[in-house]
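Heads up: the structure comes next, in structure tokens.
Left out: one protein chain. Kept in place: all the others.
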Amino acid sequence: MAYSIDERAMMDSIIKRYPRSRSAVMPLLHYVQSLAGYVNNEGIELIAKLLSLEAAEVSAVASFYTQYKRTPVGEYHVGVCTNTLCAVMGGDAIFAGLKEHLGVENDGVTSDGKVSLEHIECNAACDYAPVVMANWEFYDNQTVQSAKDLVDSMRTAHPIPPTRGPNTLVTWKEASAVLAGINDGKAHEGIQAGAPTLLGLKISKEGK
Amino acid sequence: MTTTEIVDTITVVIDGFEVSVPKGTLVIRAAEQLGIQIPRFCDHPLLEPVGACRQCLVEIEINGRAFPKPQASCTIPVEPGMIIKTQLTSDVADKAQKGVMELLLINHPLDCPVCDKGGECPLQNQAMSNGQEQSRFQGVKRTFEKPVSISSQVLLDRERCVLCARCTRFSEQIASDPFITLNERGALQQVGIYENAPFKSYFSGNTVQICPVGALTGTAYRFRARPFDLVSTPSACEHCASGCDMRTDVRRGKTLRRLAGDDASVNEEWNCDKGRWAFKYVTAIDRLKHPLVRNDAGVLVEASWPEALAVAAQGLKANVSAVLVGGRTTYEDAYGYSKFARIALNTNDIDFRSRLSSDEEREFLASHVVGSSTTYRDIDRADHVLLVGFEPEEESPIVFLRLNKQFRKRALKVTAIASKLSIGLEKLKGDFVKTAPGQEASAIARQVLTAQSIILVGERACESVGALSAVAALAGTTGAKIAWIPRRAGERGALEAGAIANLLPGARLVSDAAARVDIAALWGVDSLPSTQGRSSDEIIAAVHSGAIGALLVGGVDPLDGAQIPESLAALEKAFVVALEIAPSEVTMRADVVLPVAAITEKSGSFLNWEGRARSFEAAVLDSLNRSDLRILSMIAQEMGAAINFSTVTAAAREIATLGRWDGARASMTPVSTPQAPELAPDQFILNSWRRLLDLGTLQKGEENLAGTARQTVAVISPKRAQEMNVVDGDLLKISTAQGSVTLAALVEDIHDDAIWAPRNSRGSQLLVHLGVGHGAVVSVAKI
Partner (left out) sequence: MTKLVPVLSAHWDEKDSFTIEAYTRHGGYKASQKALAMEPDAVIQLVKDSGLRGRGGAGFPTGMKWGFIPQGDNKEHYLVVNADESEPGTCKDTPLLMANPHVLIEGCIIAAHAIRAKTAFIYIRGEVTHVVRRVNQAIEDAYKAGHLGKGIEIVLHVGAGAYICGEETALLDSLEGFRGQPRLRPPFPAIAGLYAMPTVVNNVESIASVPAIVLNGAEWYQSMGTEKSKGTTLYSLSGHVKNPGQFEAPLGITLRELLELAGGVREGHRLKFWTPGGSSTPIFTDAHLDVPLDYEGVAAAGSMLGTKALQIFDETTSIVRAVLRWTEFYKHESCGKCTPCREGTWWLVQILRDLDAGVGTEEDLNKLLDICDNIAGRSFCALADGAVAPIISSLKYFRQEYLDQLANKGPLFDPEESTLFAPSKAGV
């Protein structure tokens, strides 16, 4: 796969964000992931070339971080939090339910390429437990059934939107571009906070 | 080496004993001064501290304030008032160490009986000294596919790895070759390469040596021996002029492996892969076992030693004779050739430069190199290092490591006068003074140096007319030091031994009557020949003209030199006595062939580029082969002109009595550079050097080593590539009147007039196929 002039220009602009070019490794990995859907060898080799590194140094970084995938994932990558609190609150049941429902194991991808599944660690939304992430957007207070409905909706073209996120669920590649620091213009979409976030404020305003 | 620098010392107490050590000393090494061994894995004195393995935990308090937790002694420098308790006096430290050891072993396989490291394994040893008798681990061990080949010469068994990162740190910090890295994380963290890029570092063998377990092993040595079956001998590397201290391990008369020795002033604890892994040539090649004499039918037949020596002596005596000696002889052997030429042959026709050379070089060596002593330490202190005709990583790898150390430590400025930007120079972030081949002199003249600068001159500098004159002039005006770094291990010794036409041993000039008298007295002869002798090229010409009728040839490969057809014809024509370890282009044309000992079979020394003696003992003790020196002595005896060296020690003793020479020094007549040639659109000027790993004779039979050689390519500049419509990978045919080579193109940073190709690599043996090395005009066509 050859990179277009625009893509190369984007990579140059990512490198220019930093005082030292090597810092651009991570956003560039997010970026090549946004193009190919995963971190492929072409991406690693180009990043190495752009930053005057050995490919080994780039792949060493890629393998350290769980969000960089070295094989393709689904168009919608679903993560079920099974860290203690979410697991206890239902995450284990949700994860088991989804595995069975999708017919895949951890890190598996459905045969239509639409959905991949991973059990994830704490995603900083414990007051919304149990939490499911899709392309790293929040789906709060999930149940086994709501999670099944979510993945079903992904496989029929109109995914259910995130609870706290943009109006529509973007694809894995689009989300990866956001993580590369590219503004997709959707920051204003969705709510500013869910009810648990506002609970203390609400109580305070009630005078307690 | 003595040092006059004032070093601040700090006194600390370790296990109740006071010890004073230089400021900055790490606790673990301060303990070593007291003979207290704190167990360790990741710690290595030449790598930056990392504190990863946590094996070296000790208790520390400073001025009565104790650290709340045990500290890694490999990361903490001593401080005044420090009281340290190691495992010997602290239960906390002892338990911490035993605990870490237990954790290190839970995932370590119990395959010591089949592991190459077994018997010399720091993990095995320290598990015994600082571990528990029983593991409490009853779970499932981590397993990996094993072994993984990370290059043709290094195998990786990941489940044995303790993740100390010595190998990856070496590759990054010392070699600047980060081709191996830590990958994944947590319990799955593992050493590895990028899938499309093997561990092709010239220094990869060091990682095998410093691996504290059997995770990295050399392919060639795997399953070949147990350490306790090996007999180790200190040795010196014969491959180049870097001068590495080495250790040779032999089992039942056969060298099984070589390791880098520890010499802080030279190679520290490192060496290159060629030095480590190219030794099979001694046994791989078909060694000569008996003397051979050409019979009346013109066939070489086996002969007895007395018969062969008699024929040799007779032939040399009956003719005007000259000596050609290769650049790989020991200092003592070279001294033998030098003395033999003067006493037995009564000639100064001797030259160790069996390669491209020039008269300008001979003057340069006599005036600026012989007797001089620029050292590695000077590199450590230099403000600027200028490279002329010298590619350190390829041609003297330990010099490269030293430059790299100083570059990483203090951003040492390195400048290269070169046609092509090399991989090594890129690693050193050096200034690349892009120069057309042959026009180096003017570029040298433009350099700004100081008296703290060093000019490292490679042997290739002689291939550019005027370059050495320019170096001499630059050093003269700036006070910069010169160091000449030949490629072969024996050249500096041969120069000091006077195995060259204009010098007698010990920097004495042939042209200086007092010097001749001095040496004649030492040798117990009335006089020495006073006419300056011929260079190797002149000797060949003299054979053809009939002025010389016999040649004594030792360790010469005519294919390494200029005018190969003329050289081979001269060997056919003259009466030739060859001293060799194996059949060669010389022996097949010789009249008498005398087998000699290989390097592992004799003792001796090399002088490295510094002029520092690198002596070694015979690693193989039961060899019947004799050194060149011994055989020369026997021929001389037979000729009635004794040189009296029955042993290497005798020669060494005589050399030691030479002493300093305060007599006349040579001067140098500057040579000017000819005009650059006009180039047609299809013409380039050739630039080349030998790569570290190539078709060199001493690398014969080392397939694993050859697997990590750099790709054979022809390099041209982007501008010329565009003009010729050439992209990477296109085939280029490089031609001269003598022949051609066809190589894949690589478009890189090189002078527009130049084309670079390796001098002696597979598919690119330029001296054989083109008849030229550097500076010649060649035609290039895309095919």
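Letters A and B mark the chains in the order given here, with residues in each chain numbered from 1 onward.
Here is the rule we go by: a contact is a pair of C-beta atoms (placed from the backbone, for glycine too) under 8 Å apart; a residue touches a chain by one contact, two chains touch by 3 or more.
What you see is a predicted model, and the numbers here were worked out from it, not measured in a lab.
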item	value
Option touching the unshown chain, where A:Met10, A:Met26, A:Ile44 or A:Val132 are the choices	A:Met26
Absent-chain contact - pick from B:Glu32, B:Glu61, B:Glu102 or B:Asp262	B:Glu102
Hidden partner chain, touching residue among B:Arg65, B:Arg136 or B:Lys409	B:Arg136
Among B:Ala52, B:Ala127 or B:Leu156, residue touching the chain not depicted	B:Ala52
On chain A, residues whose C-beta touches the chain left out of the figure	17-20, 22-27, 29-30, 51, 60-61, 64-68, 79, 82-85, 87-90, 92-93, 120-130, 133, 135-138, 141, 143-144, 162, 164-166, 170, 175, 178-181, 183-184, 186-188, 190-205, 208
Positions on chain B contacted by the hidden chain, ascending	49-55, 57, 68-70, 75, 95-96, 99-100, 102-104, 106-107, 136-137, 139-140, 142, 162-163, 182, 184-189
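Convention: only the chains that are shown with their structure count from here on.
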item	value
Chain A residues within the chain B interface of the complex	41, 44-45, 53-60, 63-64
Sites on chain B touched by chain A in the complex	177-185, 192-197
